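One chain of protein is taken out of this complex; the other chains stay put.
Naming follows writing order (A and B), and every chain is counted from residue 1.
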Amino acid sequence: MEITREQVQHVARLARLELSDEELERMREQLSAILEAVGKVAELDLVDVEPTAHPLDLVNVLADDVPRPSLPREEALANAPDPEDGFFGVPAV
Amino acid sequence: MSAWETVIGLEIHAHLKTRTKMFCRCATGFGEPPNTLTCPVCLAHPGTLPVPNRTAVEWTIKLGLALGCEIAGRAVFHRKNYFYPDNPKGYQISQYDEPLCVDGRFVVPGEDGFEVGIVRAHLEEDAAKTVHLQGTGGRIVGATRSLVDFNRGGTPLVEIVTQPDLRSADDARRFLQLLRQTIVELGISDAEMEKGTLRCDANVSVRRPGEGYRTRWELKNMNSFSFIARGIDAAARAQIALHEAGEEVVQETYDYDADHDTLTPHRSKEEAEDYRYFPEPDLVPVEPDAAMVDRARAELPELPGMRIARHSEELGAGDAWTLVTTGRESKLDGLVAGGLDPRTAFNQVMNRDIPADPNWTELARVYAASGLTAGAVEAATAASADPGFTADEYLAQKAVSDTSELEPLIDRILAENPGQVAAYRGGKEGLIGFFVGQAMKETGGKANPKVLNELIREKLNA
Partner (left out) sequence: MTVDTLRLTAEAAAGLLDRGEVSAAELHDAYLAAIGERDGELHAYLRTLDEPNGEGVPIAFKDVVSTRGVETTAGSKILAGFEPVFDATVATRCYEHGLSLLGKTNMDEFAMGSSTENSAYGASHNPWDPSRVPGGSSGGSAAAVAGGLAPWALGSDTGGSIKQPAALCGIVGLRPTYGTVSRSGIVAFASSLDQVGPLTKTVRDCALLYRIIAGRDPCDSTTVELPAPVELPEGTDLEGLRVGVPRQLNEAEGIEPGVKAAVDAAIQLCEQLGASVGECELPLSVEYGMPCYYLIAPAEASSNLARYDGVRYGYRAPVEGGLTELYERTRHDGFGDEPKRRIMLGTYALSAGYYDAFYGQAQKVRTIIGQEFRAVLQDFDVLVSPTSPTVAFPLGARTANPLAMYLSDLLAIPPNMAGLPGLSIPCGLAEGLPVGLQLIGPQFSENLLFRVGHALEQAIGFDSVPERLR
């Protein structure tokens, strides 16, 4: 199932993945082949079949509204690439 | 303007004031130092998993019932996928096509009352807070840097979506006022727009009466009821102008700038975001059983809308609205229980500062009596919560209504103030207040102001 360069670019944008021209073309080829293989699922007529979102029939797993200790701030920021004054720093939107 | 009908739907978010966040057990809080109410889950560390807050689910069900909704037999959490620094997982856990509550209705009572359909109420988690810093280097450029505080991230939010049943900015304001009060009385949220615990976006379009729906605009970033009303009006005006000029109204999102009464396009994007909703695989469905729903229903108090309707029988719709929405109701109820008629009780509670826990029966006796001095009623009100308070001593303080006592006094005051008399007779009718005031002063507040007024007027007009 061939997908176009534009489609790949659109998906890459949604996924926030930078792709060079070369990477884009390689990705397009590989995705086309993979989509061809997985697109097989469309062969089956499953109009009346319910989807399975979970392997188990669990429902109503809820927790009591009782607080647990939060992380000390140093730990919360321990792995932060750009901490500032207790905040996580990022470039502006 | 009268040839056009405004069509408004609202999207309201309220912070639930649970003790912990929606999907982790960090305490919720406001105004704490940044990033002190976080954990690996709400920071979206690798390998972390959400666990839903039972109280948040129960309160959403309660709210749904209060909005006349049907509680879903099966409710599912979905992932809403998008990238933003305040959205640490890169998706928000929300609800999509299987929300907790659907198909309700909310009645705004009154002669000009109306009903608003509630499409749905669902549960989701709030985003974190981002602070945008200005550029450095002496120039005021756009923000170059942002700082993120995850304390708020993960707080439970209930989202309410209405049908586009509102027809004016004022309707929207009244609806929001009553909705807010309902939410607060349920005990599930403080719902304050200034604090950000209540947020409201509006979807606005216009049409000729009888038509189908035309294109709408989404309005965001209005943080008071009056700004929302003004934003709606601004949007309606702008759309009418476009339609009348034969131009197209394009579906857009706007921020309403209250300072300049303008609509500015919301953050511009080349393409609309595709949220790629799918059922949250880390969570299992919620299937509220009859017991859970019945328990929630049993906890519902008599809601403000119903109480307004009830009080309307005695007070009329307008006064009933004022009574219930200004929080004076319990005082009226106290006086009525104490034996006072509702109309008199209404006038008293709206105009006086009645203390908490007075002796209602005795206070009712004071208010029921006629001809007491103003001072006596005030003093009685102030003392009504004191132990052993009775009406008796105040009932004795009748205002002087005896014209034979008052006439000489009035004659003297008129004689002493010829200038004002002349001015009054020359047309300055407002000066009656001056004479009444003087007489009240001379009688130490004991004259009956109504009688005074009549007598003074008679004499002045003679």
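Throughout what follows, contacts are C-beta pairs under 8 Å (C-beta built on N, C-alpha and C of every residue); 3 or more make two chains touch, one makes a residue touch a chain.
Here the structure is a predicted model, which means the values were calculated and not measured.
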item: Option touching the unshown chain, where B:282, B:313, B:341 or B:458 are the choices; value: B:282
item: Residue of B:49, B:337 or B:422 touching the missing chain in the full complex; value: B:49
item: For chain A, residues in touch with the removed chain; value: 3, 7-8, 11-12, 14-19, 27, 30-31, 33-35, 37-42, 44, 46, 49-56, 58, 61, 63, 71, 75, 78-82, 88, 90-93
item: Missing-partner contacts on chain B, residue numbers; value: 40, 43-52, 79, 81, 83, 85, 88-91, 146, 148, 274, 276, 278, 281-284
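By definition in this document, only the chains that are shown with their structure count from here on.
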item: Inter-centroid spacing, chain B versus chain A (mean Cα positions, whole Å); value: 40
item: Chain A partner contacts - residues on chain B that touch it in the complex; value: 18-20, 25-27, 33-40, 43, 51-57, 74, 76, 83-85, 131-133, 142-150, 267, 271, 274, 276, 279, 281, 283-287
item: Contact set on chain A toward chain B in their complex; value: 10, 13-14, 16, 53-54, 56, 58-68, 70-71, 73, 76-77, 84-93
